[in-house]
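Left out: one protein chain. Kept in place: all the others.
For chain A:
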Amino acid sequence: MKRIRLGSGLSRLLAPLGLAAALSAAPIAQAADDLVLGGSIPLSGVFAFAGQGIHAGITDYVKIINDQGGIKGRKLRYVPEDTAYKVDASVAAFKKITSQNKVNFYYGDSTGFSKTINAELNRTGDILMTGASFATELNDPAKYPAQFMLGPDYTEMFGILLRYIAKEKPGAKVAFVYSDTEFGRDPIAGSRALAEKLGLKVATEIMTAPGSVDVSTEVIKLRRADPDFTIFHGYVLAPIPEFVGQGKRMGLKTRYMGTFWTMDNSTVMQMGEDAEGFMGVMPYRYYYDTEGDSPMLKKIREMRPQYQSTGYMQGFLAAMLFSEVAKRTLDAGKDLTAANMKAALDGIKDFDTGGLIGVPISIKGNSIPVGRIYRADVKLKQMVPASDWIVLK
């Protein structure tokens, strides 16, 4: 067996690591008046499909702002780190970015990270954060005063879906199918009560392992309940295609629905023919949507000729709202503290996103409770609007 000697293997192993450690301690050149947007972004790992889009969206909006001369003459600088969707790596990225830059805004990649870093945000009081999570728990300004989310929380997403169902078919039977995770269980208890309030009947609730493959027994349970609508939550794709495919072969008449992370156009179209009629709630407009006046979507299509995911829209909106908050806070002559920036954010009423969201938006609590129901059109290979924009009061 080959032996590693001190003069060869060990020094070769340790030299780059030592060099890395030494150089990482070197201070990074930073213009004093830069506005810094840090980001724990999942560019690799299981959530990379979303992270790549989020990263591109933030990068593009930062470029747009800086090409216009920045915010009150101050450049916006985006400092991302890959986290592979791991909480400890996200916290490491946060510590690294905040110890090397004076960070004003931060994008976090998960509910776990948002909860973990909240104490630090509250302690330091100088960073406003948003991220990929729509967890209902985060929609609490008292507990999470330095955070907000880029759309409705998961319970509000269910609320939009249930209101649509109640309007389409009063007294309908609905089924909730969700994963056995914090993500999956999040909106279930709250939505059960809302369904009852809206005169809907929750015919069954089915919990599965996340990403499970064999769901035949669950499909039989679904057939027995015979719901008019089946809402999936806590998945990206699997096991939705299995449910839909097996359900169709068994002759189920139920209409299937999903929430944000299922609703990317490319994700739904992976179901093939079974995607036909699949519906769901989406807070943003799709890349290819040319309806009405949407200068920002037009700009995105000019910058990137290929389809951009819903993750891209989310990243883009994050940078847009951060920029608006910075502008409003600086215009008011206030320091960029988390409290001042959150106050500026709360002051955003009927804000025009340039068509990214189809109606003017306002922040309520820590969320933007607005969404629209889209339906899959397999012939067009596109999600098309099935309702008007629904704004929760």
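As a working rule, a contact is a pair of C-beta atoms (placed from the backbone, for glycine too) under 8 Å apart; a residue touches a chain by one contact, two chains touch by 3 or more; residues count from 1.
Just so we're on the same page, contacts and distances are computed from a predicted model.
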Checklist outcome for this item: Omitted chain per UniProt, picking from "OsmC family protein", "Branched-chain amino acid ABC transporter permease", "4Fe-4S dicluster domain-containing protein" or "NADH-quinone oxidoreductase subunit H", is "Branched-chain amino acid ABC transporter permease"
Item to check | Option touching the unshown chain, where A:87, A:237, A:281 or A:363 are the choices | outcome: A:87
Checklist outcome for this item: In the whole complex, of A:75, A:96 or A:327, the residue touching the missing chain would be A:96
Checklist outcome for this item: Among listed residues A:115, A:233, A:255 or A:375, the absent chain is touched only by A:115
Checklist outcome for this item: Touching the unshown chain, chain A contributes residues 1-6, 9-10, 16-17, 20-21, 23-25, 43-45, 48, 52, 55-56, 59, 80-82, 84, 87-89, 91-92, 95-96, 98-100, 112, 115-116, 119, 123, 137, 180-182, 185-186
